[in-house]
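For reference, the structure discussed in these notes is given below.
As you look at this complex, bear in mind that one protein chain is not there, while each of the others sits in place.
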């Protein structure tokens, strides 16, 4: 094995939790191949790896959601076998899952204490629960009412509730699987502060994130998984981002961002003073008077945090949300109507939440790809199988979907490949403007590169490409032109090489109120 | 804005509902006037001259005939009437009796919704001083209702079975279709059939199936039975609806000359008897029983006595091709 095993500081302390030679087989897939990992108390262990490398499986085994096929788990030096996740939780191991596991129909309080209700004389004591809930939320710098419904919360707030639930369990070992995917920068900062407080108390934290830089900020130790094997472990101070990327994929990060020279055409999409009401709170404008132009052949990136209005802007352009005021023009013609009419006019959206809004899980890869453009293959009411098949297969090649074939169930694909299918589905409608909402969210490094490559290719073909991102690295490297959105307003419009990373971050946080490159 | 719209919707719903109710009550005008008078009367003497008639669902022409006859009779004697149906739902029956009590009805004519489930509501009316006269179906308690006038199911089944035996010439294979097993009459009729038929060793029952009083079930089951036993010469059914279902199945299987006997004396069955495709049915004189009940109610209101024992039975009449023209809707012309 190629492991560079350097672990001076973990060796200094007795590990609290150890995975020893753990193998996990699902049906016939080997998700883990003899992985060993030591977790030291009071330190943050960050686990790196591409999608499908086995990170989530390892976390599930450590938290007893799954049991290992071979190998074992040692807690405080003794071999343990947990009967259930509840067992593990009682022994001080809590996990924050990648997928939110909250009941949206219940209040924050009910969710926090679900299964461990605080009772007085056999009855649930709401006063006690409310006080404890308030305390733990305050610790996360949140002033949410513990009695408000989870369904009324933003995604980021829901994630904080999930974190609060783990904190309430007074865990000795806290496992966090992508805890920040929906959090804004200030929220992430608060979370990191809490993590620091926890480690100071001796809690061991295991942390997984696709935000490599962010994860490296909080790491004490790092471990890198590749294809189910542990390929390297190291102390965070000894390594840098380039090392992480190299170890994960075996190449430098620069290759992620291909350089290109755009050839700009006429104005493809133009908005004039466009405003969109916040669907969750109709009194507020999510998009507030935005005017922008995108030319054919141009890739435009929108950088903005959660709640900046980027999703609402794209959904309005795609016809899913109505405009409160303002106009949208597509090649000079007014763009109106339903999602369907706009797709026919040539505007296609790749939505942010691909599970919920992008894919039909009960259908195959091919059926998902052709769904939007199915009528193109209809001859006298009947769908031409041959026509559909060849179009689907060429699209699979075009967007480089890695699947066993067009008939593979969509659920068998990794997150990155599912994202490519959603993009492919949009491209099948032969759009003139391609809108992508956070196309790199929950996608592994290699697939990210493929997604950006596809975007660049489409721009070269003359499409206008508009995408959003919450990662500064992407915002600075991918688009030909960068827009920065803060609370529904456009604060910057400039080529990305004219702005520094720090300046971009402070603009997006709303800390810097000067505007850049706007007339 | 969304609130005001919702409010508007609620108001609209309420208005429409109220409108509908008004229209419906206007339709039921016959009892509306009675209601008004009844209320007026109650303020002075606590007794109205309203006779409440409660029957099962009027879907069935039998119950409709029964209700119509009682209504006509009562009105000819100067009473106000209200006719309602309980759809064989004991709960609804109880509500209808409550309504009659609160309107201080002079008497209740009831075709009840269950031999046991109806004892309580009848007792309730009696306690409120309202005499109850049961028709068509009995309850499992005596001394509560003033009269229980039922057609003699056992006798009816026997005369139907005797005609069946005669038409079969005392030999051959036959099928019996029975009614809903939870209904007492289904058992009484089946027993009546068998008491007679079992005396003739030449008659062999090749199948017995419950078709739950339903025409289509009788059709399907008869078709299936014919597959196993193509050699069937007779069908005897617990009611006419099932007999008609069996007839349709026989027709579809192109079997002619099969003796079919039913029970009830429904107009559809009598039409088939006239046409010669059905042999006979035992007619329950629904109208007669209802009229009898109204007369006894009148007697009781005037004298405090019915002059009859509580349990009375009215014999069924055999309808064959020979006398079919003498019968109307559940009554002899």
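Couple of notes before you dig in:
Per-chain residue numbering starts at 1, and chain names A and B are given in the order in which the chains are listed.
Please note the rule applied: a residue touches a chain if its C-beta (ideal position, glycine included) is under 8 Å from a C-beta of that chain, and two chains touch if they have at least 3 such contacts.
The working rule: contacts and distances are computed from a predicted model.
For the chain that does not appear here, its UniProt entry gives the protein name "Sugar ABC transporter permease", which is one of "Acyl carrier protein", "2-oxoisovalerate dehydrogenase subunit alpha", "Helix-turn-helix transcriptional regulator" or "Sugar ABC transporter permease". Of the listed residues B:225, B:259, B:287 or B:331, the one in contact with the hidden chain in the full complex is B:225.
Only one residue from A:191, A:286 or A:372 touches the chain missing from this view: A:372. Taking the complete complex into account, A:227 is the one of A:76, A:117 or A:227 that touches the chain left out. Hidden from this view is one chain, which touches chain B at 57-61, 64, 181, 207-210, 212, 214-216, 219-221, 223-229, 241, 244-245, 248, 251-252, 268, 271. Although one chain is not displayed, its contacts with chain A can still be listed: residues 1, 23-30, 33-34, 67, 69-70, 226-227, 229, 318, 320, 339-340, 342-344, 349, 351, 356-363, 367, 370-372, 374-375, 377-378, 381-383, 385, 404, 409, 412, 425, 429.
Operating definition for what follows: only the chains that are shown with their structure count from here on.
Annotation: 70 Å between the Cα-based centres of chain A and chain B.
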